[in-house]
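Starting off with a structure, shown below.
What you see is the complex with one protein chain gone and the rest in place.
Chain naming follows the written order as A, B, C, D, E and F, and within any one chain the residues start at number 1.
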Amino acid sequence: MSVTLLDIVWAAVGAVALVTAVSILGVSLVWLERKFLGRLQGRPGPNRVGPFGLLQPVADGIKLLWKEDVSPGPSAKVLFYVAPLLVFVPSFVVWLTIPFTRDLALRNLDTSVFFFVAFSTLSIVGVLLAGWSAASKYSVLGGFRAAAQLVSYEIPLIVIAITMVALAGSMSFVDIVEAQRTVPYIALVPLAAVLFFIAGLAEIGRTPFDIYLAESEVVGGPLVEYSGAHWAVFYLAEYGNTFLVGALTALLFLGGWSWPFGTLPAPAAVALFLTKSYFVTVLIFWVRGTYPRLRIDQMMSLGWKILIPLSFVTLVTVVVQRFYGWPSWTLTLMSLATLALAAWLQTRLQGAPARALAEKYRRDAVVVQAKPRLHREAPAAAKVEASS
Amino acid sequence: MTTTDQRQVDMMLNLGPQHPATHGVFRMLLTLDGERIVDMEPHIGYLHRGSEKLCENESYGQIVTLFDRMDYIANLNNELVFVRAVERLMGLEVPERAQFIRVLLCELNRVASHLLFLGTYGLDVGAMTPVMYTFRERERIQNIFESVTGARLMHNYIRIGGIKEDVPSDFTARVRAALEFVKRGVDETDRLLSFNEVFLLRTKGVGVIDAKTAVSCGLTGPNLRASGVPYDVRKDNPYEVYPYLTFKVPVGERGDCWDRYYMRVLECHESISMIEQCLDLLPDGPTMTQTRRIARPPKGEVYVHAENPRGDIGVFLVSDGSDKPYRLKVRPPSFCNLVALRPMLLNSYVADSIAILGSIDIVLGEVDR
Amino acid sequence: MAMNEKPTQPSPLFVPEHWQRPKQGRFFDTKEQGAVSLGKGNRPAPSLIKSAAPGVITARLDELAALARSNSLWTLTFGLACCAIEMISTHMTNHDFDRYGVVTWPSPRQSDVMIVAGTVVKKMAEPIRLLYEQMPDPKWVIAMGSCATNGGPYWRSYSVVMGVDHLIPVDVYVPGCPPRPEALQDGILKLQEKIRHDARNADVAPDALTETRS
Amino acid sequence: MDLVLFYVIGFVTLLAGAGVVSARNVVHAALFLLTSMAGVAAAFVLLYAEFLALVQVLIYGGAIVIVILFALMLTRHGEFQVTAEHRRWPVAAVASIALFGLLAASVVLDDRARGTDARVGVGINRLGAELFERWAVPFEIASILLLVAMIGAIVIARGGGSDEP
Amino acid sequence: MIAGLKGFLTTIRWVFKRPVTANYPEEHLPVQPRYMGFPALLWDTTADEPFCTGCMVCVRECPTQCMSARMHDNPNFAAGTSHRRKIIEHFEINYNRCILCGICVDVCAFDAIEMTHEHELASYARNGARADLPILLSQGRRWMERSGWRPRNPEKNVAGVALAKRAPATAATKLDTGSGKAPSREDDA
Amino acid sequence: MTQPPKPTPPERPARHGPPVEVAQEVFDVQGQETARLLARVVGTNALESGGRDEVPWVRVERERLPHVAERCRDDQSLRMDMLHLLLAVDYVEHLEVVYILLSTQTLRKAMLKARVPANDAQVPTATHLWEAAHWYEREVHDLFGVTFTGNPDLSPLLLYEGFEGHPGLKSFPFHDHDEF
Partner (left out) sequence: MTLVHFQLLSAALFALGVYGVLARRSAVLVLISIELMLNAVNVNLVAWAAYNHFDKVTGLVIAVFVITVAAAEVALAFAIVLRLYRARGSVNVDEIDIMRG
């Protein structure tokens, strides 16, 4: 088994096809996000460029490509231009092993979950460098925030991925999906799905974790100095990553291309998989339309104090259940119980006091009683001569 | 490796004058230690238009337009305080109907202003939807303004001695209809934001200011009440027809961002109830006293203050008997509220600076004048 | 609404001839006029694509780019004073700027249009110029409201710049104080028209000639 | 073809390594290190050790380089951007060239290294089994080491106020 | 967490509702009858001349001084068809300066100026929205037509009525010819 | 009703308007009470006093201004805990610095005034009494050139560095150019 030139050519073709496909998916997400957010807010979103505004991302893309590319003076130019690549490449390399159906993947590795885990961390370097090289205070701050955030949220993401690997007994996405033929894992480990979704949100820097990109604080964070095509690369990578989280959630928890009523033909399977992925991305946008943004230290403590322990709890429950061969509903039960406990604690510790306080303010407001209104009475009090 | 809170790694961060979250052109120089603010230096004056000086060179009728543009979110309240100053100097008695309409519109404007605050505060802490909802309802209020005053923002409606013209015939019905929507909008924001766990995290216990410092800084309005001082000009020094209205003055106790936010939510409800009372009580009659077209208040000086959405606005007017004021000085509530920013800000995080600044709800037009 | 519907009947009211003047140069209803006198405007900077392809193609490509640009006008999140409120209103639900592809970006590096909404005072002049310089080409400026156009009610003040065009070139002036959201939308539409017009007539403009030759 | 790939990979790795030790900008050095590590990972793939290659990417790319960059950026770039002179570089060069010569000679002269070019990959299952059975104790020790290192790093980095380390 | 779920429900509700947005160039959100757009001069149909006499009171009272005006002797007064001795000769409003305060309307004693609904006047030049007398008059005419404008003080200001008060017979005929005249061409629509 | 067209008055129009009326200064009940209390607190420092409606005023020597203000703040019957407003008025021959004090507890208001000669515009600072005073003083310094001795930082607040003159003063040339 030796690598031939043909292999390399095929790999190149495949890579180009993949990049194109993912780019199209990402661009479609741009439209979807603007449209969906618009509808959430009671407005139509872009609707004047092409039918339903479908050409809006195309117009944006063309414009960005034609735009002047500014590199700030004092920045380290090489790093400044390398950073987008470092973000872009890993986010697309990860797609190498994502299967769209059982057979449709660029490389069906046995260790594809691990592959995803390994390469998804790389883009942090790019973000950090982007923030660093622009030499703007905002971008430096954003870069640090990004690195801290991404590094901490890698851990729950990986632990949950490991949990799913333990559940399926394989590190291959194909096997994991095949194992969910009857019951998708979200029914077995809803907690894990929630945790993965939250950690995924943090990984791609979406609300409520868009701390390093925060518009109102660090005005776009590491990307503050980028313009034109380079910025477009970041933008594309961001949406590619968003769709990646959608696809991964679909693969790990929603049963990918499978559904409980038998095997689907390949095109339908791909469509099903994409539908599920889009569903998850729409969820991501929905969260964006609903939630405010966390603060960096709160996000870190959420990651370290809540997500990581909970993800380890999930891992342990899954392993225990597998080891002792308990029926799978026990897993669901445990998972739901943990979730309910967390929700209850949150409400108890945070929501309830706030509501009580609000009620108190409402109740204890100073009441100003109206004077009966006499006809033709002047509002001002009786006047007396100044005694100076 | 969460080494974000390093000692001795100071950094100067310049927020503004162009920054999406500084509500205009406020600029602050933050000295950071990691993400923590160790020092803060505010810079204002990026919108200093010299209004006070301009007022000395314009006739009283024209000055109303300048007051519109001072606090450009609560225009009618601004007009009212100036007009009241002139009226008091002239000893004018305004017809009751005009007073009721003034108070009604001012309270509507207060709701509009608070709606804008609720929305943009959501935006400041990163929620992008509330602002859309509140602006939708705000638009209804602006429609009412437009149907009454002829303008969406810069009304020039409250005149010395009354109001420009009577309200249109369908006014009462329209206001009642709009209030339904406004209530819905406030409730929607309340549901969406007030008890959202992330929002609570961001605002609870952030930017605390105690009553003593608050008073010393000259903080007024909802900001002061959030700290537990029940000071409200409408209650303590009632003007126009406020004595005839029953209302509550919500008072907080902690003085953090959430309290300041929630004061406004509650005040929205109070204002709505006041508007309804005004509609019920609205008498018939003239809307303008018979005065000369060019106002010439007698020589003297007067200080009049009123409760604006942002706090206690005052006008100190010195007249030399001509048709232009000799000196006009505004006590801008935002200006004084901004003084309290520093004590609130120290030792908080960068992200908090936005939340705190947002919670004070400044309008730069008024700060800089 | 009444503003936009055309009367079906010829009007019984009219202005006699001696009260009128020749029709050219009217500023209402520019679309009827055909020849719109557009300002000089900003020329896009020479881009990568332009340097790679010959002039004929780039001329066509320029029109395509102008089409894309005019439909993707990203504005700088930047409000100065009163007009900012109406600008925000325009972005919000009832008017929804997003329909035109107009979204705001906080960083000047990513924005194409600067809507100067409000009074420009002398202290703010330097930051505004800096922001304008930070924006990458091609870029446009809309002066919104009378303050940004020529000082507005503050025209006599000691600290106010008499119009932002003393600092940076302005492409579209939107009158009003503040302009209604519809007026600002009209301004954006006019700007789109201008961008396309500039691209179509790129060979007419004197500086465009030198650019394609080089 | 394999050989060509090897040369490409080796060339990139060594070039990046040379970059690491000669870069004037420390951030550049970290980036070169990343490239070099990627080259080594590719070499692992050539040796049919995919798992190890992924580990290499994960640990070096995702963790070590980030830590390095983080540390660099936190410790004020003005200090770091240019570390000007190479201290006693002739000595170092001579020493390293001598070392390389020694190693190369020993390698080339060693018969065992020259035979077949048949490589054998190890499945991940096998590796896992081996790691958790035969090497279980060292594995645990390694994890304890990591834990200790993490705690130690946090303790050291947070540290007290101004006391000397 | 419960509050967060409530928020989700709040936002998703709007997806299924119709957006409140107006598609601007095609639709226009309603402009209230009292809306103060840019001012325009009104046209006295009974005398075929503007109401404005060029008294300059608006010019002086305007806070931004965006207007300029010049008056001259009214030929119609000499001809006896109008009660206005002076009539406006030149009038210009720089809409780019106008702050829509309505002071000019307030101070005008001749019902000559009115705030129309015109407001979408973006232009490409700094003074691109300068309106001179013909434009102001056609604007005002359009405004009268659309809004059904009525003079506030007809006895004093409408030439037909004012003249009728003085000499009822002559004015009545004038009224007829004034309103019955056919338009020469369609414009300003 | 119709104003005869007359040229824009070139100077302050007071002298060709109607005869200047002078407003009557009358207290309401609260104002009278406050004036009494204020007189007691200010004591012999008062040079002159007056007021209208609910706001009495007292004129004191400028050196005594912060001192009197402090007494107003600390007095148990007044408790003027808020510096409501600090301003200056330019009566060409002298400036007048006015403190408007307000109590959030007793809800009383009072004004303290001090005359400052235009050529020696110096007043002791009140920053140690109220934090709000700092910005007010900076603003007054900006616009009127009044120096508050003891204020830690009188750098321009509203105006930019390098602005010449004090625009609040009557002598400041008024920008008067016409666009037309």
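Here, a contact is a pair of C-beta atoms (placed from the backbone, for glycine too) under 8 Å apart; a residue touches a chain by one contact, two chains touch by 3 or more.
Values in this document were obtained by computation on a predicted structure and should not be read as measured data.
Trainee: Taking the full complex into account, what residues of subunit D touch the chain not shown?
Mentor: 2-3, 6, 10, 13-14, 17-18, 20-21, 26, 29-30, 33, 36-37, 40, 43-44, 46-49, 51-52, 55-56, 59-60, 63-64, 67-68, 70-72, 74-76, 79-80, 83, 85-89, 91-93, 95-97, 99-100, 103-104, 107-108, 112-122, 126-127, 130-131, 135, 138, 142-143, 145-146, 148-150, 152-157, 159, 162, 164-165
In this text, only the chains that are shown with their structure count from here on.
Trainee: Spelling it out: a chain qualifies if it touches subunit B and also touches subunit C; which chains qualify?
Mentor: For subunit B paired with subunit C, the chains in contact with each are A, E, F, in label order.
Trainee: Keeping to the contact definition above, tell me which chains border both subunit B and subunit D.
Mentor: A
Trainee: Could you grab the centroid distance between subunit C and subunit F? Build each centroid from C-alpha atoms only and quote it in angstrom.
Mentor: Those two chain centres are 45 Å apart.
Trainee: Rounded to the nearest whole Å, what is the centre-to-centre distance of subunit B and subunit E, using the mean of the C-alpha atoms as each centre?
Mentor: 33
Trainee: Give me the residue numbers in subunit C that touch at least two other chains, ranges are fine.
Mentor: 77, 92-94, 96, 99, 106, 123, 150-151, 153, 155-159, 177, 180
Trainee: Could you list the positions in subunit E whose residues touch two or more of the other chains?
Mentor: Expected reply: 1, 3-4, 7, 10-11, 19-21, 23, 30-31, 63, 65, 94, 97, 99-101, 107.
Trainee: Provide the residue numbers of subunit B that touch subunit E in the complex, in ascending order.
Mentor: The contact residues of subunit B facing subunit E are 58-59, 61-62, 65-66, 68, 129, 136, 143, 146-151, 154, 156, 164, 168, 188, 191-198, 293.
Trainee: Within their complex, state which residues of subunit B touch subunit A.
Mentor: Touch residues, subunit B against subunit A: 1-2, 4-5, 11-14, 19-21, 32, 35, 93, 99, 122-129, 132-133, 136, 192-202, 204, 230, 232, 234-235, 238-241, 243-253, 258-259, 262-263, 266, 270, 277, 281, 349-352, 354.
Trainee: Over in the complex, which subunit F residues touch subunit C? Could you list them?
Mentor: Its residues touching subunit C are 159-160, 163, 167, 172, 174-177, 179.
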